[in-house]
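A single structure is presented below for examination.
One chain of protein is taken out of this complex; the other chains stay put.
And then chain A:
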Amino acid sequence: MNEQKHTSVGNTDEPVTENAWHTLNAFTDARVGLGRSGVSVPTKHLLPFQLAHAQAIDAVHAQLNINELAHTLSEQPWAPAGKPFQLHSLAVDRATYLQRPDYGRRLNNESAHQLDAHRANSTQAYDLAIVVVDGLSSLAIEQNTLPFLTELFASLDDSKQGWQLAPLCLVEQGRVAIGDDVCERLNAQCVLVLIGERPGLSSPDSLGLYLTWGGKVGLTDAYRNCISNVRPAGMNYPDAARKATYLLNEARTLKLSGVNLKDRSNDDAIDTSTSTNNFLVG
């Protein structure tokens, strides 16, 4: 359909009224200046919205391809020793997962036994367990895990703090706090959870990072540090890796995480020096 032919500015003969201020969309991702059919959203904006919602819904419900991810990660030059663990929460399916957050925070019996057996058969001390969890977007995990971890391991190497890593853990139907269960069973000093965040309408692929020092079952979010919105169109991988490395090293020095560990890595400072003048008031 030729857009020009069916729309106009201020012409009442046309069904769609364009907004002269649609140029504002150069300054924000908000859906401004959509125009209107009568008082309703024009077709050309209605259907892309429906598509964005469909993609977000699909991201929530798509199953993580855990075998492929485990294989890919184990082949990386930086991969920690040991085959990645493939684990599952107590939530048997997505419908249960969505309604029972408590189930998503605990490993099922089989997964718990795997980790317990590993711990019983190994004397290796672990400084850090990295736990990759599908959360609310397996898409986020499949797109971002490899590039982020590649940057993270480079950054950890650069910092020369000699982190001893547990085998990677991959978890299906998990919430953030399932990292505590893993951390406690592996007796790791600290856990970093990579989890698919709740999809936004324009961000179905957002990865969240949660750092917990001394993770153990029952901790609240007050004991965690979070880095959010890691994805190609959000926080880039090098920035996220630098922040995570900073927080990991600080946590290790202070032996804590959460509200008492402030992020002073300084690359996300809000600029408050500008005046409040905006184009609406000149």
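By definition in this document, a contact is a pair of C-beta atoms (placed from the backbone, for glycine too) under 8 Å apart; a residue touches a chain by one contact, two chains touch by 3 or more; residues count from 1.
We adopt the following convention: contacts and distances are computed from a predicted model.
Chemist: Absent chain per UniProt: "Outer membrane lipoprotein-sorting protein", "PadR family transcriptional regulator", "Ethanolamine ammonia-lyase large subunit" or "Spore coat protein JB"?
Modeler: Missing chain, UniProt protein name: "Ethanolamine ammonia-lyase large subunit".
Chemist: On chain A, where is the contact patch with the chain that was removed from view?
Modeler: The list for chain A reads 9-12, 17, 19-21, 23-25, 27-34, 36, 38-41, 45, 49-50, 52-53, 56-57, 59-60, 98-102, 136, 198-204, 270, 272, 274, 276-282.
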